[in-house]
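This is the structure, below, for whatever I ask next.
With one protein chain removed, the remaining protein chains of the complex are shown where they sit.
For reference, chains read A and B in written order, and residue numbers begin at 1 within each chain.
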Amino acid sequence: MEKIQNQKAWFLVLPALAVLFIFSAVIPLMTVVNYSVQDIFGQDYANAFFVGTEWFRDTIRDPELQAAFGRQLAFSVITLLIQIPLGVAIALAMPTRGIMVSVALVLVSLPLLIPWNVVGTGWLLFTRPDIGLLGVALNELGLDYNIQRNPVDAWLTVLVMDVWHWTSLTVLLAYAGLRAIPGAYYQAARVDGASRWAIFRYVELPRMRGVLLIAILLRFMDSFKLYAEPFVLTGGGPGTTTTFLSQYLATIGVGQFDLGRAAAFSLVYFLFILALSWLFYTVITRMDRE
Amino acid sequence: MRIRTSHIGLAAYLIFLILPLYWMINLSLQPNHEILGSFSLYPERYTFQNYITLVTDASWYGSYLNSITYVLLNMAISLTVALPAAYAFSRFSFLGDKHLFFWLLTNRMAPPAVFLLPFFQLYQNIGLYDTHLAVALAHALFNVPLAIWILEGFMRGIPKEIDETAYIDGYSFSRFFVTIFIPLIRGGIGVTAFFVFVFSWVELLLARTLTATNARPFSVTMTQTISATGIDWGLLAAAGVVTMIPGAVVIWFVRNNLARGLSLGRV
Partner (left out) sequence: MARIEFDDVAHSYSGRPQSEADYALKPIAHTWDDGGAYALLGPSGCGKTTLLNITSGLVTPSQGRVLFDGEDVTAMPPEKRNIAQVFQFPVLYDTMTVEENLAFPLRNRGAPKAHVRKRVRAVAEMLELEGMLGRKAANLGAEEKQKISMGRGLVRDDVAAILFDEPLTVIDPHMKWVLRRKLRQIHAEFGHTLIYVTHDQTEALTFADKVVVMDDGRLVQTGTPQELFENPAHTFVGYFIGSPGMNFLPCRIEGEAARVTPEVAIPLPETLARRAARLSGALELGIRPSRMEVAPTADEGHCTATAETVEDLGSYALCLVTIGSRRVRVRVPEGRRVQPGERLGLRFPQEWVRLYCDNELVE
């Protein structure tokens, strides 16, 4: 749609900006910038002194942070590699007609509507070796499954939990993409003698490209914010095996009140997300134009 | 209907989704000593005692009301400011509009952990710490951008000839917006409200950091069920179950627009 040039439109945007500026984004972010270049002892803000980029150097060299970042990246990539194909497969299997459509949609959406910490709680209840269905079942099968003790178990459980929690997003997006394909495409493909695979490869996948890009970018970014679920399920352990970026940040920030380090870390973290957002935005605006 | 592999796959996935939830419901209907005493796949002697505790103990139902309060407050704030802003983005081009739209997105994407400290200090300084308003405003960080993005997607679908006709007919902007435009996109507003509600409802980190006792959210109360005698698993499960209620109650109405909301209006 051709838009009208009108600077007065700013007035319409103003209330939203005011809220975000003051309470949510800009002023708080400025505080972070401010802390990131100062050394503050305890909470004695008056005697803070300027330390330049020292915190940033510290942050980047911090081996624990590097480890957390590595874990985070590995986690995000793996969970995406599972969720996207699985989500597409489920979307392809979803019913297309009748009341079952609504029932399946609602069931699939359920995990998305549960508070994130409750997702952790639910999985804690589900996987405990003494009272959890999965925990008990696996131990009955002779596996020594215990997420409090065994890092591999903890890691895999957090991964499965994330798949449980978020695959539905890909399912819903891919399903919407599939529903938007006109019937003529399928009819033509059938007349052309295309196999089921060829229909998927040449009709469905290209037409889902847009929604899948959105799904990948959103899931990648959101998985970088992962916090509450592993916090409740494993507390980041055993050791630090399931401590991801947000939890590490929360630990040094609110936990240890290490303001400078937390602030520098926040900014690096934020810039990383910013770069991803930029990618997302570029893709979206290009799609909107098409 | 023929049973195919895909049906089996879908059924398996749905069972995978439902099992942990079933288990939570199962545990919530048992007293704690029974949970720890014997393992059973279904509640043999079911009891609603856990739920009765939730509705009679002030710290439980009080914090549930706290959560509902700040979520509704956030919904009101987000929709109020997002509606005109989304309209501006969908209809006009103005100085810096694209940058602004991008900046909004970055707020939706930003990890709340980054804002933890400054929020804590900001709200303490302006005396809002431990109020519902503080959480509602903090959640505006991601919900205002979310609402603007989703609403803009819906508004673009309304031909601008409708606006023009209304202006020609002598409507003022505010009258047109309230009496014509808003009713036209009420479906979109419903979906947006749903997602704003959900994302505020599911958030824990900010809500926990900005509150202490007066506005303590339900999910924080849940993290404190660990007492000297250990964790009351049945009660915890029951608490988990009741957090599913708000979403489950309204999802039916927006089921066909879920993808649109989740993709920021871009499907």
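Just so it is clear, a residue touches a chain if its C-beta (ideal position, glycine included) is under 8 Å from a C-beta of that chain, and two chains touch if they have at least 3 such contacts.
Computed from a prediction, not measured in an experiment: that's the story for all the values here.
Q: Write out, one label after another, the shown chains that touch the chain missing from the document.
A: Across the whole assembly, the hidden chain touches A.
Q: Kindly state which of the options A:A194, A:V254 or A:L276 is in contact with the chain not pictured.
A: If we include the chain that is not displayed, A:A194 is the one touching it.
Q: Please identify which residue in A:W10, A:Y202, A:F220 or A:F272 touches the non-displayed chain.
A: Checking each option in A:W10, A:Y202, A:F220 or A:F272, the one touching the absent chain turns out to be A:Y202.
Q: Could you please point out the chain A residues that touch the chain left off the display?
A: 182, 184-185, 187-188, 190-195, 198, 202-203, 206-207
Following the convention adopted for this analysis, only the chains that are shown with their structure count from here on.
Q: Express in whole angstrom the distance between the two chain centres, defined as the mean CA positions of chain A and chain B.
A: 16
Q: Given the complex with chain A, which residues does chain B contribute to the contact?
A: That would be residues 6-7, 9-10, 13-14, 16-21, 23-24, 26-27, 35-36, 39, 41, 77, 80-82, 84-85, 87-95, 97-98, 100-102, 104-107, 109-122, 137-138, 140-141, 144-145, 148, 156, 159-160, 198, 201-205, 209, 218-219, 222-223, 233, 236-237, 239-240, 243-244, 246-248, 251-252, 255-256, 258-260, 262-264, 266-267 of chain B.
Q: Which of the residues in chain A end up touching chain B in this complex?
A: Within the complex, chain A contacts chain B at residues 1, 3-10, 12-13, 15-20, 23-25, 27-29, 31-32, 35, 86, 89-90, 92-94, 102, 104-118, 121-123, 125-126, 130-134, 136, 164, 167-169, 172-173, 175-177, 180, 210-211, 214-215, 218, 221-222, 224-225, 227-228, 232, 245-247, 249-250, 253-254, 259, 262-263, 266-267, 269-270, 273-274, 276-278, 280-281, 284-285, 287-288.
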